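As you look at this complex, bear in mind that one protein chain is not there, while each of the others sits in place.
Naming follows writing order (A and B), and every chain is counted from residue 1.
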Amino acid sequence: MSADIYLNVAVGGLLTGLIYGLMALGLSVIFGVVRVVNFAHGEMMTVAMYLAVILFANYGLDPLLMMLPIAVLFFVAGYLMQLGLINPFITRPEYMQFILLLAVAIIIVNGVLIVFGPDAQTVQTSYAFDSFAIGPLIVDATKLYAGLAALVVASALFAFFRFAPLGKAVRACADNQIGALVVGLNVKRLYALSFGLGLACVGAAGAIIVLVVDVTPPLGPAYTLLAFVIVITGGLGSMSGALIGGVLIGLTEAMAGLFFTPSAKSMFAFAILVLVLLFRPQGIMGQKLS
Amino acid sequence: MIGRLLYDVPRHALWLLGLVLVGLIAAPLFANDYLLTVLILILYFAYTGQAWNILMGFAGQLSLGHALYVGLGAYVAAALYVHYGIGPWIGLPVAILISVASGAIIGFLAFRFGVAGVYFAILTIAFCEFARIGFDHLGWLGGSGGMFLPVSNHTQNDLWHLRGQPVMFYYLILLLTVLAFVLCHLMLRSRVGYFWQAIREDEEAARSLGIATFRYKMAAILVSSAMTAPAGVFYAFYYNNLFPEQTFFILRSIEIILGPIIGGVGTLFGPVIGAFVITGLSEALQELLTLYGFDTPGAKRVFYGVCLLVVVMVLPNGIWPPLARLLRLGRRRDTTERQP
Partner (left out) sequence: MSSEMKGFSVMVNRRRLLAGAAATTTLLASPAIVRAQGAALKVGVLLPRSGAQAGIGQDCFRGVEIAGPILKANGYPDLQIMSADTETSVDTARSRAEKLIADGAQLLVGAFDSGQSSAIAQVAEQKGIPFVINIAAAPPITEQGYKFVFRNFPIAGSILSDAFANQKEIFAETGVTPKSVVFLHCNDTFGTAMKNGIGAVFPKANMPYAIKETIAYDPTARDLSVEISKAKASGADALLVVSRLNDAILLTRELVKQRWSPMGILSMGPGWYEDQYLKTLGKLGDGPLSFVPWYDPNKKLSKQLEAAVEKKYPGVNLNLNHVYTFEALLIAADAYKRAKTADPKALADAIRTTNITENTTAGPGISFDAKGQNDKLKNVAIQNRGGKLVTVAPKGSTNAKVQWPMLAYDKRR
């Protein structure tokens, strides 16, 4: 095999990884700040994907444009969800949180099955089959746009957490809850805000990812698992970690598929996870755990 | 020994337990085959739930990859039978051995490196997924095409090869469940049991008291995985076909833990009650929907999810603690109930 193919696969893996990273970002915020184990993460993303599909199919609106409205909608939903449903569970043991969100996941998966049916729904934009030829490289157009969009959203989130007072308050809350309370921050509202932000990321990720992946009802669980793998690998609570973790996993899977048999490529992602858990549990970019 | 076993269990609790047991033993006389199949399913989950409960409820480690031990047990016993004609009773110890070995590996890696809580849970998922994809590529075990056990002769009950009527399987799983129950009861009030509960409540404090936490956590995972393996052997010989995609599927691990969590983690009766409730609920919902002619696929699962949601929100400790209080079955020493 010539060098071209390695390059092409690597670029593809990188772009896919960025999209994974955006999805994982939402989980990083939720898990990192609110400390809730969101096992319905992937399922919520499928709802966003279906939304994008409806908007595209019925009104011809490009998902990349719809990214913002969907994210806003998900923010509101997340805010309300945290206040109404999740809040009492923050202090409960993890397996209880797990069952709560598992129940939510079951309802979502079967709900979309009833409403949309089992067939895969796709968003096929006018540029869906385009690709750019740059020398020996053939880059998938939709992947490129999706990857760039993911970068944009992630950057916006970084900026928020770094520069906005509210963002800094959220980080304070995550680092030291008691301290935040002492300083007079409204922790409950900040939790709701964080959950909302996390879901907004999920919404945006869903709108973007539907360009490259067709949505089916049972799509969610695999992405939930993937999100956890990425977040742990990249480092809990670290934004850049989520993106870097995503890229790492995306690249690994792509190259593993190339060198070995593609049907086993997920094994490599899990192998990386195990190694990280054992030797660097705080993740690549995470703070050392006390 | 019976005395020691029944020490400080209130009188009326014993009567209740006895009644339930008699009912279960006599069930095949009254139940049609469909109900028997459902009961087998319930007892299967009661058994695996108890095995899982040892690791979570007693020692406080959340395992979300218990299907790994079931699968390993199933495949080992099945492979020995299909390729070498070795009966399941001889295959059982081998299956347990392999299961325990994998539990030991996971436990060692996790506990030695301080992987706990959600991280431990994800680690267990990772290993199970690893097995799933790995077994998909193992031709000797059928790969993704599946492993089929030769089925024949349903009229006679061949206990040695586990070929026969559902009734035989029913009594087998009932026996397993009762044995597991007794074992859990014994462990709970033994020295190991107390150490486990100390670790569960506060590992740091336990360690500072001088309890060798690593050793006892290892013991928990070894016992739990060893206990789960026979369920796999049962599964292989009852269903007679195994596919990595289904056997090691994450939903299977979730099915195992639903019972104990709904019933009450850390309690003795929790997993059993939970298994009855979960499976019973599922079948009841199906009946209801069929009755009202609601044939939409997926509707049952939506209602199921809603019920789960309600139970989890309303009963934070599971069904057993309030039930026990209702039946006035609780008070001896606070060995089985988790502090709220």
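Criterion: a residue touches a chain if its C-beta (ideal position, glycine included) is under 8 Å from a C-beta of that chain, and two chains touch if they have at least 3 such contacts.
Since we're looking at a predicted model, the values are computed, not measured.
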| item | value |
| --- | --- |
| Candidates A:Leu68, A:Leu258 or A:Leu278 - the one touching the absent chain | A:Leu258 |
| Hidden-chain contact residue, picked from the options A:Leu113, A:Ala204 or A:Leu248 | A:Leu113 |
| Contact footprint on chain B, counting only the chain that is left out | 32-38, 41, 133, 136-137, 143-146, 148, 150-152, 154, 165-166, 239-241, 243, 245-246, 283, 293-298, 300-301 |
| Touching residues (missing chain, whole complex) on chain A | 1-2, 5, 8-9, 12-13, 16, 53-54, 57-58, 60, 110, 113-122, 124-126, 128-131, 133, 138, 140-141, 212-214, 216-219, 222, 254, 257-258, 261-266 |
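Definition applied: only the chains that are shown with their structure count from here on.
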| item | value |
| --- | --- |
| Cα-centroid distance, chain A relative to chain B, in whole angstrom | 33 |
| Complex contacts: residues of chain B adjacent to chain A | 56, 62, 64, 109-110, 113-115, 117-119, 121-123, 125-127, 129-130, 133-134, 136-137, 250-251, 254, 257-258, 261-262, 265, 296-299, 301-302, 304-306, 308-309, 312-313, 316 |
| For the chain A and chain B complex, residues of the former touching the latter | 31, 37, 88, 92-96, 98-100, 102-107, 109-111, 113-114, 217, 221, 225, 228-229, 232, 261, 263-264, 266-267, 270-271, 273-274, 277-279, 281 |
